[in-house]
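Apart from one protein chain that is not included, each protein chain of the complex appears where it belongs.
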Amino acid sequence: MQELKNRAIELLENGTVARVLGWKIGENTYDPEPAFFDSVEAMKDFVYNNFCAANLSKYMIEASKLEGKTLVCLKPCDSYSFNQLVSDHRVDREKAYIIGVGCKGKLSIEQIKKSGVKGILSVTDSDPIQVETLYGNKELPYTAGMLSRCFSCKGKEHVVYDELIGESAETSTVDRFDEVRRIEAMTPEEKFAFFQAELSKCIRCNACRNVCPACNCRKCVFDGNKFDSAQKANVDSFEEKMFHIIRAFHVAGRCTDCGECSRVCPQGIPLHLFNRKFIKDINTLYGEYQAGADPEAKGPLTSFTTEDAEPSIVSKGGIV
Amino acid sequence: MSHHECTCHPGFYHDTLIPQVGVITSIRQETPDVKTFRIEPPQGGKFFEHMPGQCAMICVPGVSEAMFSITSSPTNKEYQEFSIKRCGELTECLHSLEVGDQVTVRGPYGNNFPVETDLKGKNLLFIAGGIALAPLRSVINYVLDNRNNYGHVDILYGSRSADDLVQLKEIQEVWMNTKDVDVFLTIDRPQEGWEGNVGFVPNYLRELAFDTDRIAVLCGPPIMIKFCLQALQEMGFKKEQIWTTLELRMKCGVGKCGRCNIGSKYVCKDGPVFRCDQIDELPAEY
Partner (left out) sequence: MKRIALENLPKLYAAIAEKQSLILPVKKAGQTNFGLWTEEADVDLATLKTVKSAKDAFFPQSETLYTCQRDGKTLSLQPEKLEEEPFVVFGIKGCDVRGIQILDKVFLSEPVDSFYCARRKHGIIVSLACAAPEESCFCKVFGIDCAEPEGDVVTWIAEGYLYWKAATEKGEALTAQVADLLEDADTAAVDAQKAAIAAIVEKLPYANLSLEGWNGKVLNEKFNSPLWEQLYKPCLACGTCTFVCPTCQCYDIKDYNTGNGVQRYRCWDSCMYSDFTMMAHGNNRTSQLQRFRQRFMHKLVYFPANNDGAYSCVGCGRCVEKCPSHLNIVKVIKAFEKEGK
């Protein structure tokens, strides 16, 4: 952390960058917030710890409009999102000075609480995690507090950076399509019941959409009255399903599987599953493709080749 | 329409959010983009009694609902009118309606110009720009219909062009011919056949150099209000002597849905009429 902070201060001082986009220390170890730092003085609140899970790449849309370069701290998985935003012409690569920061899997306080810890007074981001609570102290293995997305990590390599600081670790223990296969194996009735139960929790807060780096339209179709599936809760619970399904279609081929949608959902809906299903199908239909791996690559859904799958595949009920 | 009595408020029959059906009984094309609609309940008459400056929610079901000032005066005992400019989805739709079409109406909402208190017995100066004559027409007609309760009346009204002057017939035939009323019209740019003043309202206001022995009532686009306010203050008017209206997005009309909240005020309930010194106390977010 100190090396990263010193380097950021150095780049601010020598004028290479006009500001730093990183994380600001919260009230506790576990609630750092994304923040812009525009002076060495402000950098006193800079933090980078294992709770810094937020993907900062989307903040670069606004930062790209500002004068001068922005130093942005990207974790390996965030770097895919950054590249995709460059492909989408929403972020200017020249306006970013990317420090690829190390990641050993990110922790989440929600995840820690799921293991039955209550009344947290302090928590470390170490392995094992030491938790001091109102109701006694506890020790948890690091993985007990890790975001579920980190168990199917894309790897420790950054796909874009100007320099790298910090070590990363492999955290992947499961195939990311395992969950998709489990759902594919369900009967239609079971699938419907599964998604019904999950999506009926949706409160239409739009956190998934607003955090999603692929949801980067200047004006979202759901914002406004023209569309019956407008941004807010409707009288018909069917609307909730439509919102998420339409959104999944809109980001298909551009979703890097960063997992932010599921991380931010206040109702714990595993929204990433929709996107993973699309990614899995795209891989099967058009060949292996990882959005954001190469900003010059043509997206499978935005290019045409004679080898492309025929539309008739849809009438056969898609692929399983 | 079936009514449901509120179980905790005996005699309280339906929520203020539930409108009444209204029939358009007359449409007057005022300018290329302003029409005045006479809307009545199916049985005729008025929906409710209102005071000058108050508003009502008009809705085309399936399209949208919005707040409009009631342009007719409460002294009109027969019907209520709304002058509406075509500028968005709902107003576009309203302009496509014909006599006999039905909409919904609920109200009256908001406060009113202080015709029975602060304005009473005073000389009055009305300043309006464009469609903003709509809310002022209500108060002007109220004043003219209760002529003995008020002093001298000056009306300064301006628009982009002569074709954009709303209620021109009434202005020329009634207002201009009422005792102790002076009407000053102005348009932004010279136009063939126009013999009146040419120039923006604030500039004309300066030229006219009204005495400060009167209350000013000001309505118009924000930019006009800003410069008229400046001009009035240069002329020696105090903010306590100037009344105007604010307009923000509204949904409920009763100060609960939150969107017209500015500072501790709800424009739909505590407004739309404010004295200029009251507006100064609000955060600059209007």
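As written, the chain order gives the labels A and B, with residue 1 at the start of each chain.
As a convention for this text, a residue touches a chain if its C-beta (ideal position, glycine included) is under 8 Å from a C-beta of that chain, and two chains touch if they have at least 3 such contacts.
Bear in mind the structure is a predicted one, so any value in this text is a computation, not a measurement.
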{"item": "Residue touching the undisplayed chain, where the options are B:Q102, B:N146, B:T178 or B:N197", "value": "B:Q102"}
{"item": "Interface residues of chain B (partner: the chain not displayed)", "value": "1-4, 6-9, 12, 14-19, 21, 59, 61-66, 87-91, 100-104, 247-249, 251-252, 254, 256-264, 281, 283, 285-286"}
{"item": "For chain A, the residues touching the chain missing from this view", "value": "26-28, 31-36, 54, 59, 109-110, 118-121, 133-135, 197-198, 200-201, 203-207, 209-211, 223-225, 228, 230-236, 263-264, 266-269"}
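FYI, only the chains that are shown with their structure count from here on.
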{"item": "CA centroid of chain A to CA centroid of chain B, Å", "value": "50"}
